[in-house]
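As you look at this complex, bear in mind that one protein chain is not there, while each of the others sits in place.
Let's turn to chain A:
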């Protein structure tokens, strides 16, 4: 998937002199490599220096396939699933945000800003607390909640027009309401620890296990393999404006529905597992665009999202010696200033809401 996206954007490559498109594709490749490297290095570092320091020898032994009492459990049942869930969730959120941002041509239009994320969150909390679900049904509820909110916002921001700013404003309002709803639902529940509350408010990887990793991998993988290539192809037309897309022979109505479905699913499914990891969806696209100095590259945004979560997870575990923070607190702490920066920048260029 990733190679297809990359090669098709570099169609204008000329043999001899490096064109701007070629230079950018070079930057995309380089960024992919650096991101992958960052994930691997951070993941390894986390295996050694997680919440507790593990002896290096034991870690290596466990990675080599040996069973070391205690260490094996920590690595195989806690740290590795956390990394897997974190990477998958980050990738999903990254794709989700990047799709929205490219479609609407506005960095503010990411699911965590426009309330779609809170929709998924609220639905998952409802399913868990009120209905007592704890398996794939939670994911289904999160997906449904996200889609419902997406549809609601779309309807509120007036039928079909690419009114980015109205959509964002409507999303902000819906998001605030949903946050209140989540907090209300949480007060009704018998929650064991503060971290459980934090899980649903800012997102956390603490409850990750191999089951939840699998629960993420299957639907996300299916969508990424079977639907995302079409969405990417159609997105290239949609982002020219709906009339232009239709004139190029695209069925705009269906393309839009498919895009919203994929984008919401990519965001809602991770939220059902990790809670709303703050600002990951919002940050991944613009960061990847800044790295390549070009349009948002969706596969790179996925990788960027994964990197963000993995790195944040490492810091969450190591920033304070006596305290393990939920990942969402770290992503939120980095994301909020970035949001301000985006607001200032888009205001000065006039392309923002």
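The working rule: a residue touches a chain if its C-beta (ideal position, glycine included) is under 8 Å from a C-beta of that chain, and two chains touch if they have at least 3 such contacts; residues count from 1.
Here is the rule we use: contacts and distances are computed from a predicted model.
A chain of the complex is left out here; the name its UniProt entry carries, from "Mycobactin import ATP-binding/permease protein IrtA", "DoxX family membrane protein", "Hydantoinase B/oxoprolinase family protein" or "Na(+)-translocating NADH-quinone reductase subunit C", is "Mycobactin import ATP-binding/permease protein IrtA". Contact with the undisplayed chain is limited, among A:70, A:105, A:221 or A:337, to A:105. From the set A:45, A:156 or A:246, the residue in touch with the chain omitted from the display is A:246, counting the whole complex. In the complete complex, the hidden chain is touched by one of A:259, A:289 or A:306, namely A:289. Among A:109, A:205, A:224 or A:237, the one in contact with the hidden chain is A:237. Although one chain is hidden here, its contacts on chain A can still be listed: residues 7-9, 11-12, 19-21, 24, 102, 105, 162, 236-237, 239-241, 243-244, 246-251, 289, 293-295, 351.
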